[in-house]
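Submitted below is the structure of interest, expressed as structure tokens.
As you look at this complex, bear in mind that one protein chain is not there, while each of the others sits in place.
Entry: chain A
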Amino acid sequence: MILELRQVKTNINQFRILEDITFAVPEGQVTVILGRNGAGKTTTLRSIMGLAPPARGQILLDGKALEGLPPHVIARKGVGFVPEDQAVFSALTVGENLRLAMRRRDKAAEARLAFVLDVFPDLKEKLTRKGGGLSGGQKQMLAIGRALVQDNRVLLVDEPSKGLAPIMVEKLAEALRLIRAQTTVVLVEQNFALASAVGGRYVIIDDGRTVREGVLSELEQDRELLRRYLGISTGQRGRAG
């Protein structure tokens, strides 16, 4: 397992948001974190990244503790983060957004940049355009691309399909399939169709606790679990690639 969370508890402004998060992420797969709004999915990613440091528990990357480390050190250890709001730097050009993320300018970094521009050809045409001038879908591509130009071992992606048009969600699913061949992905996603199109394993979080984990293909058959924790009934799954 490349990433493990053990009994993670996280408080935000004196409120306990994560009560007991425990799961493991296998290398080279997409693990999808599912759950209703307010379940603690985003806080889980932010805790891994050190942006919402856990009050208790362990977070291990390759068996080494991440908890207590500042976010920039966690990032340098190979954890990439694509937040829910994309956080593209609007005053920087697309090229600058990507270059800012590149820690070195060696051949490997240039190869990763080339990969990103292959996966997201829209970005290639807009390298000199300001990040703020991109569409929602393009911003999402840039946010993911920015994390990919880094030599990350694990990529944390928070609700990438939020607010995107269906055509963009399909493109996103295609991109995530390409990305999972390069790096381990932990994906928070409300769009179950997208999650099941790209994911291998799932973790369900409810009320700050891990309540279930397993293989996504099995979850798709479990209507009761889908209804109880995700509020999904059959026929609500939509399309995503």
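The rule is simple: a residue touches a chain if its C-beta (ideal position, glycine included) is under 8 Å from a C-beta of that chain, and two chains touch if they have at least 3 such contacts; residues count from 1.
What we mean here is this: contacts and distances are computed from a predicted model.
The protein name that UniProt records for the chain not on display, among "Gluconate 2-dehydrogenase subunit 3-like protein", "Oxidoreductase", "Sulfur relay protein DsrH" or "Branched-chain amino acid transport system / permease component", is "Branched-chain amino acid transport system / permease component".
Among A:Arg103, A:Lys124 or A:Arg223, only A:Arg103 touches the chain left out of the display. Checked against the hidden chain, the listed residues A:Lys126, A:Arg146, A:Arg180 or A:Arg201 yield one contact partner: A:Arg146. Of the candidate positions A:Ala24, A:Leu51, A:Ala109 or A:Val211, contact with the hidden chain is made by A:Leu51.
The set of chain A residues touching the chain not shown comprises 49, 51, 70-72, 75-76, 81, 83, 87, 89-92, 96, 99-101, 103, 146, 150.
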